[in-house]
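With one protein chain removed, the remaining protein chains of the complex are shown where they sit.
Think of it as A, B and C in the order they're written, each chain with its own count starting at 1.
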């Protein structure tokens, strides 16, 4: 985790304090269930809740762990210090450490997913606002980086919205993947604990019981989770690349927001760097890099080995924190993106009307001119634009062979931008609903 | 694609003949829609269907492409040769090549998903059969490769079943991701073609219209598709690793099926190698390697660049063909896996009864023996097993300090395997339904 | 392997005929060594060379393999058909299949490395030629996609040259990594064959004996090999991205070569797409995707498992063929790249002189103007350029506060491009030698 690329809410999920709090809740709910089954005395179960509002002493737990070399035992020892040794003696009965650890990891990932969902929602809201704002702002569409046909800035935002809406649905699936818990014992047979305990704990913690676990919750779930985050990161990169292109000096159709006081911007007004979207490009790589180790984590030996653990200690926090930060950074960029419609027009007209050459070609053939002749007519006028900077429409109107086939109105019509934007509302309805 | 790791059905999806057939259908349906809109004459639309049952001449199309340097134009030229130049003159009107190419890719991937689904179903059926067959076949559960507590072979199959059932659900999502089509023109604005054409073509081809496309269908869909295949591959590896472990000489709890006539197996009966599951381990790596380039394909420049294309030419066929082959190879391995229950028992008893030491320890403390004393008692008997090969239960029964605390019946009970298998039916009900 | 992205020379390395030829040579040299040791009769060793100029019948070998289910045995059977059963009876004695297979793979990879080296050399030659050709062609240097300070097109080529020269050195290392052979038996102990055989075979085949092998040659070598190809691919992407940027409509500082006859280019002269470099971007992803599975192949179980084999069947040919094709495609692009120096100047002057604002600012402070005043002076003139399209130098020369601090000559000097190019020769000397 890199502090500068993190937000406090997500960081908090991964702090020791939060982890111990979750451990406590799992243990306390498990005691309740055990008491209900008559396995342990009700009084002992109730006593555990004395620690309900306690802030656990992380330093003290670390101190104990330094001796016991076991994190869960250290915590339980500390818990006993709080609620009393005698009261605590049934805590954790029949459970293994992994019951607590694996269920906790999934709770943390589930909460992380909720925060990511909020980040996605902010991105979606920003994209929708900007899409409607620029629904009819015409700009040139580019394939291969080359001018193709006109489109609108609103459509650009709308397609990013559609992509992020898909990511939202994917994240919901991914959240469901890891919203499971397991209290099933050393190899998952419930030999030492009744399945009812698992059911109760999961219910109270907002999880589904893992249908079949083996000390660990199966890691295909986590693989799917991180793979999904990798896809979301790639979409962030997709938007970032678009903005970086728009901001490059020769294009200048948009700029990341610069606060007026930002030093240097007015003495070197051309030198405003899209550093936020460049940063997002890098953050996307960081999020994506967790996908492969998460996939490699799936194949554990027999009922479990612990090779996955170190991987998750790193990518659990790092990947969710980075993606959370990236989503909000992206949202901020989109919300405040400075857009230059006039530059969009200027760029579109760089080769005065040339992007309409294909429509003219088609019109000529449809007007009965042979394919070869149509091509020749378009070509000779196009070359004047390309080589001498002439205006395409003007040249066409001045070419008697052209005007013999097409009327002025027909030629004018080929340069009508409305031709290209006529279905924008249809597309918006598809993307945003009516 | 490596012929030895391929099945004809999946290979067929990616053959030129199939591709041209799909192109034809897209073009023909588009003509129907255009005719319905009154854009082209009905007779021309109908004429296209003359090629309905024609086997396209791939060599001829390649020949034309060698001249035109354009695959779609080459195909259209060949189509015109079949249905007549005049009849063909409205085919493809208003469309761009990508309309055809991208929709076709998604149709191929959708069909591939259907085949993969069938493969998964075969794996699931095999796992379920073997799970019920060995529901009560006791074997030792292992954490860290070390004996832990007893479980059953049926539970092992059941957890792989549950994992593959999750993969089936994921694959359904992945299929939905790429079951879209687009006929939206050069930058996706429908400038030259009515959205109704897209709707009709998609409906006839079993697709959903892409809500917003930009010459290309957005690549986050394909990234999610390949990421999902990567997860499935990791689950295949998971099962493969389990079987490889079971077959290793010292464990020998299972073997891949050897046909009786297979040379060498009886002169060297110990030398039966788990080559199929080792191969599956490698194939899993091959499937997974498509995930990163698929993620890198998402961020295209502006409305599209063509960097994704070469990647998809490779991973489209290769990844689906490899995974399809791997699923069926896995199914075959599971269906015919030779299981040795007697070796499972032999392995479990390698350290005669020692795996029960923890239950005995717990029983002693619950019988009122202090924690320290309990530990000492277990330890001194355990060491006899470990160092001298004694039998743990026999030693305990002969230890007066132990028998002072626990009756013979209580000690015997600690070695009862039923204690560990009592919830197997519960877990099976969770996994397979009641 | 995708035919359209392949060159015949590299494809040939991976064809069955080549593989069998290498197998033959290994077996024949091994026989010579065995005969020299007195292990087999000299006459039998000599007889093997009867097949020296034979074209092996791949179909016949496949036919035998269909029965024996073993590729090496099938080959040896076919070899015996050629040289006689009796003469052939000592061939392969004391060897295991892997001795032949692993040594062959390394020979193929070594030959592939040689071809890649030739590809790199062609790229280097092209970059050097273009670097000198445009050593003094001034263009704007861009950081963050934003105009920064002037540089030259020659420096751009020169840095790509330096990068590719590093890649050449890396490829030499990578070649050395996999130029080893092993004839060491079932677990690498030479139990059944003298190390002298390995030495002789390796010497004759241009390899170094693997110091210690275990039926297989250790896979860290192959991991390093493919990792190196991944780095080279990333450098190809680096150059491809630069060219794609240069060709985008708004920049147009260079274009991939278009043959004059190429259809469409003159009727739509603006629509020349950088499809070759876009393709290279995708091919780079394909090459890179082999790195992870190659790394995963390193950890084989004990003396060997065969999980690596399927991976190598794919990435061995696919990765080298793709990279070979990419290098030559890149070389072609660089050799024929159409460069527009006048557009470079036009772009550089987009914001008339503004890129010199920092030099002016520095000059003012060095002339004794306070930092605040200097900033204010630069700012007010810069804003006229930015907002009204004025010329920066003209404005400065007309600003009495500026001219009070700086003479006309001093101001003029700040706009001298020679200031930026004065060390180009130094850099060229570093890169290309004096």
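Methods note: contacts are C-beta pairs under 8 Å (C-beta built on N, C-alpha and C of every residue); 3 or more make two chains touch, one makes a residue touch a chain.
Everything numeric here is computed off the predicted structure, so don't read it as measured data.
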item	value
Among shown chains, those touching the left-out chain	A, B, C
Residue touching the undisplayed chain, where the options are C:18, C:68 or C:234	C:234
Sole contact to the chain not displayed, among A:173, A:279, A:365 or A:394	A:279
Residue of C:134, C:175, C:245 or C:352 in touch with the missing chain, whole complex considered	C:245
Sole contact to the chain not displayed, among B:379, B:407 or B:426	B:379
Touching residues (missing chain, whole complex) on chain C	141-145, 148-151, 155, 158-159, 162-163, 166-167, 170, 173, 177, 185-191, 195, 209, 211-215, 218, 220-221, 223-224, 227-228, 230-231, 233-235, 237-238, 240-242, 245, 288, 291-292, 295-296, 298-306, 419-424, 426-427, 430-431
Residues of chain A (touch criterion as defined above) contacting the omitted chain	2, 4-5, 244, 273, 275, 278-279, 281-283, 285-286, 288-290, 292-293, 296-297, 301, 305-311, 313-315, 318, 322
Chain not shown, touching residues in chain B	140, 142-148, 244-245, 247-251, 266-275, 278, 292, 296, 347, 350-351, 354-355, 357-358, 361, 375, 378-379, 382-383, 385-386
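Criterion: only the chains that are shown with their structure count from here on.
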item	value
Rounded Å distance, chain A centre to chain C centre (Cα mean)	33
Residues within chain B bordering two or more other chains	288, 292, 296, 301, 305-306
